[in-house]
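There's a structure below that I have some questions on.
Only one protein chain is missing from this complex, and each of the others stays in its spot.
What follows is subunit A.
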Amino acid sequence: MHTSKPSERERLVVVGNGMAGARTVEEILQRDPDRYAITMFGEEPHGNYNRIMLSNVLAGVEDEAGIFLNDLQWYADNGITLHAGCKVDKIDRKHKLVHADDGTQTPYDKLIIATGSTAFVPPITGVHRPGRGYHQGVFAFRTLDDTRNMIRYARDHERAVVIGGGLLGLEAARGLQQHVSHVTLIHAMGHLMNTQLDEPAGKTLQASVEKLGIEVICDGLTTEILGKHAVTGVKLKNGRVIDCDVVVLAAGIRANTELATTSGLSVEQGVVVDDQMRVAGETDIYAVGECAQHRGVTYGLVAPLWDQARVLADHITGRNLDAAYHGSQVATKLKVAGVDVAAMGLKEPELDTDETVTFAEPRRGVYQSLIIRDDRLVGATLVGDVRKVAFLMQAFDRGLPLPEERAGLLFDLGGPPAEVSAAEMADDAQVCNCNGVCKGDIVEAVQCGVKSVSGVMDKTRAGKGCGSCKGLVQQIVEWAAGGEVEEDPAASWYVPGVPMPKPELMEAIRTHGLKSVSSVFALLAPGGEEDAKSKMGLASLLKMMWGAEYDDERDARFINDRVHANIQRDGTFSVVPQMKGGVTTPAQLKRIAEVAEKHDVPMVKLTGGQRIDLLGVPKENLPQIWADLDMPSGWAYGKSFRTVKTCVGSDFCRFGVGDSTALGIAIEERYQGLEGPGKMKLAVTGCPRNCAEAYVKDLGVVAIEGGKWEIYVGGAAGAHVRKGDLLATVDSADEVLTLTGRFLQYYRENANWLERTYAFVPRIGIDVVRAIVVDDAEGIADRLDAAVAEHVATYRDPWQERSTPVTPGQFRSSLPLTVLPQVPVREPVAAAQEGRA
């Protein structure tokens, strides 16, 4: 870090104060705030604002104030000299000076050109009036001032024509509807958004836009703007005249290269730059954003600009001299004039061998088209329904192998049913079925001022039971708050008490070598404060990360994990002896029966996981009951690997094609007790009849004909019902064991706290999971295998704690709920007359 005085710093001059220039400066400040004395020039007389939001300003859904990214104070706070409303005329490369039209000459050591682009004005007769710029009533749609002028003018007029049916034109047309009663969109090409969309997609979009009341004319070349003093209409090449009193030009943008050209820099479509964003042939001049041309491409979207800004900042601060920009794959997901549109890669097939998958539902305005080459997604166009866009973008970016059944790319086959909309629900409709919370309770909490989802959950306890209603709770909060839901910063945190998402948290834990829950709080929690609600999640994470090295503080465990049994509604516990694969013996059954009798166990019951449950055991009796049973723990508690349910398999069953029992026992023996972010319930079934219900398990194995096994992951038959996704089909039980461990380890490392596999697998995407776990696409398979093997090696049966309690009073009763008291009563030893209360 440089600690030089500002006067001694290198001088950085940035020409352009738009999104690219300002973002680059932000990135530079983030890396090394003291490196440069920074001067910025901006032609517009403002701080910098989010140009993308101009359409919201036009549509009246956003105030101008809301679109500013950095106000003038930001420049002051960061010691940046800003020349706003000032145009740079020339760069003197020889003397390293920048000449501006306010008469200043500013020396630089490094210079960044971020002049962006300007509106493209098609050659139309009458656009300009000699001597006074645009014709009265004609506007470009590019800057905040353009937008202000357009609104001011349109308010007093009736009919608008927008020239240009690209993204900007559509946004302008939709926005203008707020101000005039009739809007016509004229597009010179055959279909809307022709750069991004194929023809059917463009037509679908057109139909949706027309439903909104915007008149659309394609193949319409505007040749003339009519009207002497003010606009009265436009004329098309085919002679048609459209009456109007406002014309908006949105026919595209051109890189603003005037300054670079004047100053003798290398310019083609844009300012030519190399992989470090350095202008060709220059040592100290860079260009970034829409004005830059990299490998023959200029970009007009935000994402590439962010990529460029990061590389340039890495390079210019010396943080990473190897940083290089390799171009951006252009993928967009937008709401265009109220219609969802996403596009990435190719819009039409290029080779004869390219495979196209298309789905169209014109009445609903849905059109989806995918282009697949060699089993990789190379293009996608979605209009009207973009629910699958996250997965498609991932598949497109990372070149993931695609499912054989292509329909799965566009539809959630067998997925959850459509959700009830929040608005449709009655006030007394019960939302949280665990805690009996109605829609009205949630709405009331929002109206009382709680505006974040987690805040409402805390206040009403909705979603705090099994959690299956969380999605609906969120929808209702959003609906009730009318779009003013406060972003809950904690939503991405692994646990509520430590403000970090899981990867960052794990990184910090590793860096500082934190092996106990209390040390994590001390170092990483705000104010070093411990948080009861975060303890369990941290304990699980640390155990997973450190294994035998983990410093096991018992107060960080939930009561179930302190006493290795499941707490029941009356404060007693249930005991479940291990019964691997659900197989037992007469001797084991006899022993269990005798122990149950001896201890007057109130209820003996079979569990959903094919084990015997002894219910109603007081805490203080646990050690004795375990000793009498003399069997290992069946792990019926805890966020951990539970049991492996099996069917009879090949031993006796007429249909069984695989020895599910043996495999189930092998899996349970190997992975028993493995802690995770949520519980893990498994099953192995001997044939596709699926008697062990393997399709709805966190991991389910199904024997199929030919000695093969199918492995399904992400299934559930609890609060959620979901059929698992096929992870792989393998030839041997050994492979099942390996992939099971690898998948569970991947889940352990990457899932959020309490995120079951039925949420985790769809979130990551089965194709991504498969690529990593089965195909080893990230080269981490060996490490995952080793990590899970390490756990296997350190396994110890927790019921051994019966002979040597770990903490004083580990098994002491906490609450005799029925007969008071069950522990020795302390009688008063002294009576005080006055209290300290």
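For the reader, a short list of remarks on this structure follows.
In this text, contacts are C-beta pairs under 8 Å (C-beta built on N, C-alpha and C of every residue); 3 or more make two chains touch, one makes a residue touch a chain; residues count from 1.
Rule of thumb we're sticking to: contacts and distances are computed from a predicted model.
This figure omits one chain of the complex; the name its UniProt record holds, of "Aspartate carbamoyltransferase", "Nitrite reductase (NADH) small subunit", "Carbohydrate ABC transporter permease" or "YceI family protein", is "Nitrite reductase (NADH) small subunit". The missing chain, though absent from the display, is touched by one residue of A:H46, A:R461 or A:K515; that residue is A:R461. When the omitted chain is restored, the residue from A:I567, A:V604, A:A662 or A:L726 that touches it is A:I567. Contact with the chain not shown here comes from a single listed residue; of A:A76, A:A491, A:A532 or A:A627, that residue is A:A532. Screening A:D34, A:D488, A:E553 or A:D628 against the full complex identifies A:E553 as the residue touching the chain left out. In the full complex, the hidden chain is touched by subunit A at residues 435, 458-461, 464-465, 518, 529-533, 535-536, 553-556, 558-559, 562, 567, 569-571, 619, 807-809, 812-817, 820-837.
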